[in-house]
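Got a structure for you, questions after.
For chain A:
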Amino acid sequence: MPVLNSKELRIVGFLCNWCAYGGADTAGVARAGQPTDLRIIRVPCSGRVDPLFVLKALLEGADGVLVSGCHPRDCHYAAGNFYARRRLEVLKRFLPVLGIDDARFEYAWVSASEGQRWQHVVTSFTKRIHAMGPAPHFDDAKPLLRVADMALTALRPLGTAQNAAVNELKQVIKDKLPELNCVIGWQQGYDGAHATPLFMKTPEDVDKLSWGPFNVMNPAVYLPLFKGKKTGVVVKGCDSRSVVELLQENLIKREDVIIFALPCEGTLDIARVNEKLGRYTRINAVAYDEAGVTITADGKEHRFCMNDFAQGKCYGCATPMAVLADTRLGEPHKVNPVSSVPPELAMLDDMALSERMAFWRGQMERCLRCYACRNACPMCVCRDYCVSDSRNPHWMSQDADINQKLFFQTIHALHLSGRCTGCGECQRACPVGIPILALRQQIARAVAQLFDDYKAGLNPAALPPLLGYEAHEKNIHERDWK
Partner candidate 1 sequence: MRIGIFICHCGSNIAGTVDCARVAEISTGFPDVVYATDPVYTCAEPGQAAIEAAIHDHRLDGVVVASCSPRMHEPTFRRTVERAGLNRYLFEMANIREHVSWIGKDRDANTNKAAELVKMAVAKLRNNRPLLAKSFEVNKKVLIVGGGVAGIQAALDCADGGVPVILLERESTIGGKMAKLDKTFPTVDCSACILGPKMVDVAQHPNITLYAYSELEDISGYIGNFTVKIRKRATYVNWEKCTGCGACSEKCPSKKTPDTFNELTGVTTAINIPFPQAIPKKAVISAEHCRQLTKGKCGVCAKICPTGAVVYDMQDDVVTEEVGCIIAATGYDLMDWTVYREYGGGQYPDVITSLQYERLLSTSGPTGGHIRRPSDGLEPKHIVFIQCVGSRDKSVGRPYCSGFCCMYTAKQAVLTKDHLPFSQSYVFYMDIRAPGKLYDEFTRRAVEEYGVEYIRGRVSAVYPDGEGAYVVMGVDTLLGRSVEIKADIVVLAVGIEASRGAAALAEKLRISYDNYGFFMESHVKLKPVETNTAGVFLAGVCQGAKDIPASVAQGSATAAKVLALFARDRLENDPQTAQVDTRRCVGCGKCIRCCPFGALKETTIRGEIKADVIETVCQGCGLCTTTCPQGAVQLSHATDNQILAEVNALCRC
Partner candidate 2 sequence: MTYAYYPGCSAKGSSTDYEKSTQAVCDFLGLTLVEMPDWNCCGSTPAHAVDTELSAALCARNLDIAARQGAEMLLTPCPSCLSNLKHAANRLEKPEFRARVDALLDNPAAGNFPAVTSVMQGIAAHCDVNDIAKHIRKNLKGLKLAAYYGCLMSRPAELMDFGDPENPSLMENLLAACGAEMLDFPLKTACCGASYGIPERAVTARLSGRILKLAACMQADAVAVACPLCQMNLDLRQPQAAKAADAFFNMPVLYFTQIMGLAFGLSPAALGLEKLRVSADSLLRKLEAEGGKS
């Protein structure tokens, strides 16, 4: 393969056939001289440009990527570029969390008649890329391990839910049971410090239902499997947002799901609990008090205060009570609605771009591609048909290299744009503790910034921001190429 002319950098362009490509033709016809770096891929519409193409190019060695299409309102397909604008803007705000300079990616609207503008766009973008030089690669980064600061203050008091109306709830469930296929909840797992899902079909099953800080997993993940069968689900506040999101996306039907809710007082970060418990053979006792639990394992007492050992997401949680439920019992604590940056994201915010790159290098190395993150995600409904293991489309190879592993995380994150409720199951499920939730949190933050503080999973009737558009976007401003 011809190598790049030594003066050139690798710049990939995705141009819509009708406007930008035509603009580039017009520039050519006008003999409007341009740098030679850019290679143009012709697509029917800027709406066809999956942000993942851009990421793929950047991960695979592009130094810059330029997407160009019709001016808003001029789309050959009426609205393709409106969708593109939202998706590409989200991408632009996502790149930095990976450690990729967002200046390496740009989108511009150029009409078929704007040869001069095209010349200008190409020239200034190429200049910009040259000023930044060749893009750094994840392969070359020196792994960096850093741990987020978990000394956090919660927006509400965290506790162990011992006063929750569990018995009352059990009765309600028992009453409803005859009309339901099953009710999903939690029960004690292989020991008192681990809960496992419970599928209640009989009143005896209902008696096994547990409620408390060990109920970490999100039962909403199972709901799409029961599509068409009337199913009950017991939810924490965060779980209910996943249910709402599933409803919003028509993945389950409202009439098929009965939601039971108790106020959540936070759940434990089992990873940190396990680490402190260390090696033990059996648990002798789990004692609850208002602020935490004391676990006696092999005769030794370990104290876990909820405020110190809650899951990262619980500290910033503003929905302790289900946002949507058929049965609500108990009163949640009042939430002090202060916006807070989740711990891992805050850690990344404090890093330079190069450090972030090194960080992901250091973290993703140990990824096993077991896809527990994906399968634990309630919004990952492709499951068996995930593009990660597909040859058509063939987005990824089976190589165990950093680019493939990280690319999968970006696929997941971008597919969750405007959909991720931040339940954190991806990160919790990861056997090797990669803080991948931060990537989803950055997407959610970008979506909130761009679309009027939109948060997924609060309103089943809301239009997901990336499945809609505004002709005039309030928070997306065209870049000035003058």
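To be clear about the criterion, contacts are C-beta pairs under 8 Å (C-beta built on N, C-alpha and C of every residue); 3 or more make two chains touch, one makes a residue touch a chain; residues count from 1.
How were these picked? Simply put, all candidates are chains of the complex that A comes from, given by their letters.
Note that this is a predicted model, so its numbers are computed, not measured.
Colleague: Given that every candidate in 1 or 2 is part of this complex, which one actually touches chain A?
Modeller: Selected candidate, touching chain A: 1.
Colleague: For a test of understanding, state which residues of chain A touch candidate 1 in their complex under the given definition.
Modeller: Residue positions touching the partner: 1-5, 7-8, 10, 12, 17, 21-22, 24-25, 27-29, 31-36, 39-45, 47-50, 53, 56-57, 60-62, 73-80, 83, 87, 119, 249-251, 381-382, 385-387, 390, 392-395, 415, 467-468.
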